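Omission of a single protein chain aside, the complex is shown with its protein chains in their original locations.
Just so it is clear, A and B label the chains in written order, and each chain counts residues from 1 on its own.
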Amino acid sequence: MNWQFFLEVLVGGLLAGVMYSLVALGFVLIYKASGVFNFAQGAMVFFAALTFVSLVERGFGFWVAFLITFGAMVVFGVATERVVLRPLVNQPPITLFMATIGLTFVLEGLSQLLWGSQPHGLELGIEDMPLEWLSQNAGINVSQFDLFAALVAGILVSGLALFFQKTRIGRALRAVADDHQAALAVGIPLQQIWAIVWTVAGFVALVSGLLWGARNGVQFSLTFTALKALPVLILGGFESVAGAIVGGLIIGASEKLAEIYIPEFLNAPLTEAMGVSVNLAGLEIWFPYALALAFLLIRPEGLFGEKHIDRV
Amino acid sequence: MSDGRNIGEVILNLEGISLAFGGVNALQDISFDVREHEVRAIIGPNGAGKSSMLNVINGVYHPQKGVITFHGQTRRNMDTHAAAAQGIGRTFQNIALFKGMSVLDNLMTGRNLKMKCNFLQQALYWGPARREELEHRRKIEEVIDFLEIEHIRKTPVGRLPYGLQKRVELGRALAAEPSMLLLDEPMAGMNVEEKQDMCRFILDVNDEFGTTIVLIEHDMGVVMDISDRVVVLDYGRKIADGTPDEVKSNQAVIDAYLGVAH
Partner (left out) sequence: MLYRDAGQFKDTYAADQQIFPIRQDRIGITLVLLFAFLVVPVIGNQYWLSAILIPFLISALAALGLNILTGYAGQLSLGTAAFMAVGAFAAYNFVLRVPGMPILVSFVLAGIMAALVGIVFGLPSLRIKGFYLAVATLAAQFFVVWALTKFGWFSNFSSSGVISAQTVVILGYPFDTPVRKYLMVLTIVVLMALAAKNMVRSSIGRAWMAVRDMDVAAGVIGIRLMHTKLLAFAVSSFYCGVAGALYAYGYIGTVEPEAFNLDLSFRVLFMIIIGGVGSILGSFFGAAFITFLPILLNTYAEPFAQAIGLQLPAGMVSNLELIIFGALIIFFLIVEPLGLARMWQIAKEKMRLWPFPH
């Protein structure tokens, strides 16, 4: 086995994993504060990236476009709270989840209605080239862009973790997450908190959208970033920031390793054993799910969850 | 109140039961028994571990220590299916009816264990499956008569007032014709009249069908009135066990209820 290549794959996977963590974090934020599994997170990423790129293409500067897009995300967050969440308060979580599937469709349609459905390139000024220093000294090719993206994502993730732990609003958010009734009783306005959380999640979506968009182009497939983040959530738990981070890294790394090595090592023996040609290429589309599920079967409470027995 | 009934042998015996959730010791080394046909009450302040006790008896919770002997069979823990199959019925502290179903369907569900047709026969709803439904419907109507809920047969349970929901939940347990009933605060939150009705139903069940009753209740008047023996829990420990009179005059019980510091 070529260890340098292995390392390249592993590092590439971990870096991608950080980006999964970022998207997963968007889910976790909303889930923690409102108990809503927001399926629209991927559509939000798409909407943000598409809006940003369209503004830039119409001659707006980076930061102006960034601010306008953020503004749009705020409007979206507040509108969602008013129009969708508020009327559905106290409904079973599954109902809210299905509502966010509806929201996904609205947002996807709206994005393309506003900005058209052709794909766009997005330049953040960092090229997707191997970092020279590393390839020369260690013989390992690690994309400069991936590193940058991971760095940005890492900063954002830590920032949010701190925000949750240390600030007054952050603590209020957690209080809401733990017990809606109690939060109301001590005078935390639930609606406001929800609007804030959706705004923050919108911000996370914006940053994810820029990073993913610069990496793979701004196109409809950006909505699938959400699907990439779901196994991370199963693994790390819907409520755990740490779970999102560690889960993202595990999923990212194992997905890349599986993508490269499983077909390499298993195709030939399986072909021989079964007598028909077997090609496992492309298994990365379901592998993370299988991995997360296998893990859940062993440890249903997830990576960091606590064992929970229903009260009756 | 052992008029007319023959209180029999011990049919359920719990020995050295301990149950903890994380750091919370819900039950610590508890032993007690239940005799056939008796009304056995479990009392104690909030959080004492009463509901946990019932949950251990019918296998909803699995204790870390102790053994349970039911009808001569000794186990580390019950499982819910075995408990139901052996005739243990149950109501819950917080109403646990099937919200999306009518009263009739809730009661019919209570007889699920007794229905033997498989899903293919039921898909055809022909011959045996149809006969089975009708036969069980007849039994259910007896329960409906007994609990005097004819008028709400077809009503979705979610639309019923609280007191009636509690009654339907009792009905669902009765539908299975249990030999032992575990009732978790069947009269909580009821007005006096509703309480009287519920008391009457419980005593009638005990009297007419000989059903053994294990009951959690906060209303001392009711407990002293209808139970044969009382076990008292406090902070997960058993502090007294005996007839209502014995328990009433027990100093530890008085302290626990008056909130004397430990």
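Definition applied: contacts are C-beta pairs under 8 Å (C-beta built on N, C-alpha and C of every residue); 3 or more make two chains touch, one makes a residue touch a chain.
Predicted model only: the values in this text are computed from it and were never measured.
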item	value
Visible contact partners (per top-of-document touch definition) of the missing chain	A, B
Chain not shown: contacting residue from A:F97, A:F163 or A:F304	A:F97
Absent-chain contact - pick from A:L110, A:I155 or A:A273	A:L110
Residues of subunit A (touch criterion as defined above) contacting the omitted chain	37, 83-84, 87-88, 91, 93-95, 97-99, 101-110, 112-113, 116-117, 227, 230-231, 233-234, 238, 276-283, 285-286, 289-290, 293, 296-297, 300, 310, 312
Those residues of subunit B which, in the complete complex, touch the missing chain	58, 60, 80-81, 83-85, 90, 92, 96-101, 105, 108-113, 115, 117, 119, 122-125, 129-130, 132-134, 137-138, 141, 172, 176
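The criterion applied here is as follows: only the chains that are shown with their structure count from here on.
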item	value
Chain centre separation (subunit A, subunit B; CA means) in Å	47
Subunit A-facing residues of subunit B, complex	21-22, 51, 55, 60-61, 92-94, 96
Contact set on subunit A toward subunit B in their complex	306-307, 309, 312
